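Structure record follows, encoded as structure tokens.
One protein chain is absent from this view; the other protein chains keep their places.
What follows is chain A.
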Amino acid sequence: MENLASLSLVAVYSAMGVYTLAFIAFTLDLAKRSAELPARAASGAAGAPVIATAAASVRGSAAGGTAVLEREKTLKPENKDGSRGGATVYQRVAFALAIIGWVLHLAATLTRGIAADRVPWSNMFEFGLTATLLGMGTFLGVQLWKDVRYLGAYITGFTVLSLGIVTVNFYVDVVPTPPALQSAWLIIHVLVASLATAFFAIGAGLSTMQLLRHQREVRKTAGLRFLDTVPGASTLESLAYRINVVGFVFWTFTLVAGAIWAERAWGRYWGWDTKEVWTFIIWVLFAGYIHARATRGWRGNRSAWLAIVGFGAVIFNYTIVNLFFEGLHSYSGI
């Protein structure tokens, strides 16, 4: 079992290495997009493809049946949502590297769980390992639904940073779980919390893109020209919303499963313990975000800021609150 645990650690470091390469490639991709754009714009066809496709699709549907339209849509998703340009070589390489890194990451997490003979999310190191695995997994999985590879640099960068921090600072050997943490509800609670975190991370990335993109649309700011290759601010906003509401549902489950666990372990389902306070704050922030999306004057930038603040609170809850705040949860920390 000792060996398996060290094998797991080797896999963690390998995954970090591959992710770092993916991060570099994703960044190069963004840089290349920024560099290449003027050339494309100069050809004079900047906005044209969008309109052309839209027109073609209507005419196509009126004339030739919808099968054509379907195929068109799957072939050119970027164009449908208002962005320009397809995947560059860098992006493809980066994405492939991200998948390889993820497989290593998965192996690391599984071997850790087997070595410990329990779920691999019982302390800060393991939670960090699993949460980033789910985060990357969600990012990779979302591709099947929408092309959000422009978030690659953000997600891989964030993952490498988090993995590095938890491995260097919070690594602990495999130890058995104390009785207070032996509960199916805890397993569910932490798993769902990680999933929610994964979705909020992607949501926050999209919201950040949305703000940058909006800035560029309105102010015509220079620099960050790759932004012209991502979808428009309102498309990003609606993508972010759909990701964040899934995160919100998971967070609601987190809160409820945590309450059930607390009821079993401590005899009350809610006692405003430090961790409970922050779970509540995060839940209310995202409820606020959902309301903001339906309130005049709060759609757009303000709601994007709320989503980012909400994700910030999630990170704060995991790091600062775990490490520096007193409470019943502190013994589950490092």
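Here, a residue touches a chain if its C-beta (ideal position, glycine included) is under 8 Å from a C-beta of that chain, and two chains touch if they have at least 3 such contacts; residues count from 1.
The criterion applied here is as follows: contacts and distances are computed from a predicted model.
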| item | value |
| --- | --- |
| Omitted chain (choose from "Cytochrome c biogenesis protein", "succinate dehydrogenase", "Molybdopterin-synthase adenylyltransferase" or "DNA polymerase III subunit delta'") - UniProt protein name | "Cytochrome c biogenesis protein" |
| Residue of A:Ser238, A:Asn301 or A:Thr319 in touch with the missing chain, whole complex considered | A:Ser238 |
| Hidden partner chain, residues of chain A it touches | 54-55, 58-59, 61-66, 69, 173, 175-176, 178-180, 182-183, 185, 234, 238, 241-242, 245, 248-249, 252-253, 256, 261, 263-269, 271-274, 277-278, 280-281, 284-285, 287-288, 291-299, 306, 321, 325-328 |
